[in-house]
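Note that one protein chain is taken out, while the other chains of the complex remain in position.
Now for chain A:
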């Protein structure tokens, strides 16, 4: 018996798995038509250099800064309004989809019956549908419905992000220790109270961190949607690029960097407060 245990029994599967990953990578590279050599061709290098050289120095005249400020505030407003609307749908949906609030699971060591499982399927399905359509498609749809402007961006973010937030919240609620909530349910508390007193204290920092990260993503997404006419920084970047005003694009990218840094600091601060 001793002789067989001297070799690591997991060694061969691991080597095979590594080889399999490498073997799958090659067709992937071929299919995506990735060829970094193109970047180094002289003509392409000139093109890129011309595009980037126009970025310096960034534009900072008063008129443009005024425009930039308006666009930035509009982008932030679109992202924030979209997130708020998304939360309105995501929070109840996550509570319905999560196993953390099942009365039955509380008295059977966390296992769900077939009925509790089935009743969560429609909500899960709704969340999957909401996030499976990219926000840019929703934006194109709403631009046709409500016309050019930030409203289309807000609605598009609200719909896609409610799907993402709802799914991830539900998973966070399930991943924390369930015993506090189960103990409360077993002492007769309502399901929402058990959630507030048993699950939320543990889940809060994860939820806040993910929400701030999604808000940051919403800022980025609202810029992309600006390209299809949903207002904000994106629309300005689109306009400046069409006018070959590289200096303006550079200023806007710097603003953008600043927003992401701010979101990161905010997330770190809130996590620190809740840890």
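Keep in mind that, in the parts below, contacts are C-beta pairs under 8 Å (C-beta built on N, C-alpha and C of every residue); 3 or more make two chains touch, one makes a residue touch a chain; residues count from 1.
Convention: contacts and distances are computed from a predicted model.
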Among "cysteine desulfurase", "Dihydroorotate dehydrogenase electron transfer subunit", "Outer membrane protein beta-barrel domain-containing protein" or "Phosphonate transport system ATP-binding protein", UniProt's protein name for the complex chain that is not shown is "Phosphonate transport system ATP-binding protein"
Of the residues listed, A:192, A:243 or A:258, which one is in contact with the missing chain?
-> A:192
Residue among A:184, A:233 or A:263 that touches the chain left out of view = A:184
Chain A residues touching the omitted chain (full complex) = 1-2, 103, 106-109, 177, 179-180, 182-190, 192-194, 196-198, 201-202, 204, 274-275
